[in-house]
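Only one structure is covered here, and it is reproduced in the block below.
So, subunit A:
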Amino acid sequence: MKRIVKGISGRLGSMLAIILMLVMLGPAQSFAQKPELIPVALLGDLTGPYASVVGPMAPGAEDAVKYVNEKLGGIDGVKLKLTVKDNTGQAALGLQQYAELIATKPKPLFFGVPHTPTAEALRDKVRQDGAIGFFPSSIADLYPQGNTYGFYELYAGMAATAVKWVKDNWKEDRNPRIAIITWDQAYGKAILTPEFFAYCKEIGVDIVAQDLFGVRDVDLTTNLVRIRAQKPDWLLTNCTGSGPVGIMRAVKELGMDVKLLNMVGGDWGTIRLDPSLFEGCISVLHNISYDSDDHPGVKLVKQYLKDNNRSIKEQTNFYILGWQYILMIHKAMSDAVAKVGWDKTTVQSIMNELNHFTDWQPLDGVVKITYTEKIRSTPWLVIYKVEGGKLVPAGGKGGDGNFVSAPDMTPKQFR
Partner candidate 1 sequence: MVADGNIKLEVEGLSLSFGSVMALIDVSFRAREGEILALIGPNGAGKTSLLNCISGFYHPRHGQVRFNGLEINRVSPSRRAKLGISRTFQNIELYKGLTALDNLMAARHVFIKYGPVAGSIFFGKARKEEIENRSIVEEIIDLLELAEARHRVVESLAYGLRKRVDLGRALALEPKLLLLDEPMAGMNVEEKEDMARFILDIQELKHIPIIIVEHDMGVVMDISHRVVVLDFGTKIAEGSPQEIKRNEKVISAYLGKANQSGERAK
Partner candidate 2 sequence: MISILSVNQIEVSYHKVIQVLKGVSIEVREGQIVALLGANGAGKTTTLKAISCLLRAEAGDITGGDITFMGKRIDRSMPHYIAKTGIIQVLEGRRVFPHFTVEENLRAGYLGSSGESDIREKLETVYSIFPRLPELKHRVCGFLSGGEQQMMVIGRALISNPKVMLLDEPSLGLAPILIAKIFEIIKRINDEQKTSILLVEQNALAALEIADYAYVMENGRIVMDGPAEKLQENEDIKEFYLGLSSVGSRKSYKEVKHYKRRKRWLS
Partner candidate 3 sequence: MWRPCGIFDDTYEKDISIVRTLPQQVLTITGLIALLFLPQLLGAGRITTVNLIGISVVSIMGLNILIGLTGQISLGHSAFMGVGAYTLVMLMNHLGFSFWLALPFSVLSAGLIGLLFGLPSLRIKGFYLAMATLAAQFLIPWIIVHVRPDLTGGTSTLNIAAPSILGFTFDSQVRIYYLVTFFAVASIVLTRNLQRSKIGRAFVAIRDNDLAAEIMGVEIFRYKLLSFFICSLYAGLAGALWAVWMGAINVDSFTLHESIWYLGMIIVGGLGSVPGAVFGVIFIRALEPFSHYIGPPIASYFPDAIGAAIKSGISPFVFGLVILVFLIYEPRGLGHRWEIFKHFYRRWPFSY
């Protein structure tokens, strides 16, 4: 009998203990007028399929919190506290983590969710729970506008900017021919909106092919052979990591003479995988390149990368996005507190500040942000060309200095 009891208490007991611990664990905090801390949440896919894009955002936000708390004195003296959760690309896990965070006291007012399916699932919940969400910019995350903001321009807007750049630099009589080849999932297909296709038609760019491929496709020769038959001048994609590598590899092997137009996925994380492949390709980013060595904002960010022993793999535009996220919170909330005082600071008053960001340039202009009541994705973009493994400005019309303003791709019903 003893043996049995021991067996049961040994095994079943440990199982139960795990479950019980899960039940019991849970922080409890009290609420104050002027809070002791301002909790900020980041729920991202840090190790799953989007990791190479999203992953560096967590260290970016961590470093920025350090910067805000140490250098800027927090928000009116109150420090930010960042909680990072990794949902490994599963919306269901993201929802659970969100629910757990929103139930803590004080609850975080800000949720950065750089993962499209999770963001899409949380859009309505964030509004219901009276928090503010910063999401990647597919239309379904942001509209109808509620408490949601895009980290950057809509993917379709970026694509339109890229296409416009091609048109602007076009020398021949005929229309430029562009072939789309992109990932067959939410992020990859976020550029394929009716507004985008209408815009292409409007400015005189021919979309000659649309090809989709899967994340686990290892050889894109077949896709590119199909595309080659349509004789495109440029390829347009919205993917990252192995995606663009696969495309350009097949392009090279087939001896095609086309270059790639990419969005945020075409940043350093991708290009570093094989710089020679991407020579001459275009990336539409929302921030200044790390290669602008004498830019003070870039210097600051690089200093933090170095001081915190970040690896080169974390030196990507999502690292900067982490900074942007924290700095936006800092500015909006500081302004709100300065205007109405702590006791009247509400989500609405913070959103009032956010909605009046106009050409705000944190980090000395590494990024440029404009939000309005209607426009929830900041339209400022920089167009870069890959040259010698570096991202150098490719110029572009319709902006000031480095930044260009993206054509408005907001769906008509939400304008």
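The candidates were selected such that all candidates are chains of the complex that A comes from, given by their letters.
Everything below uses one rule, namely that a contact is a pair of C-beta atoms (placed from the backbone, for glycine too) under 8 Å apart; a residue touches a chain by one contact, two chains touch by 3 or more; residues count from 1.
Predicted model, so just to flag it, every value in this text is computed and none were measured.
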Given options 1, 2 or 3, the chain of this complex that touches subunit A: 3
Candidate 3-touching residues of subunit A, taken from the complex the two chains share: 1, 4-5, 7-8, 11-12, 15, 18-19, 21-23, 25-26, 46-47, 55, 85-86, 88-93, 95-97, 99-104, 117, 120-121, 123-125, 128, 138, 140, 184-186, 188-190, 309
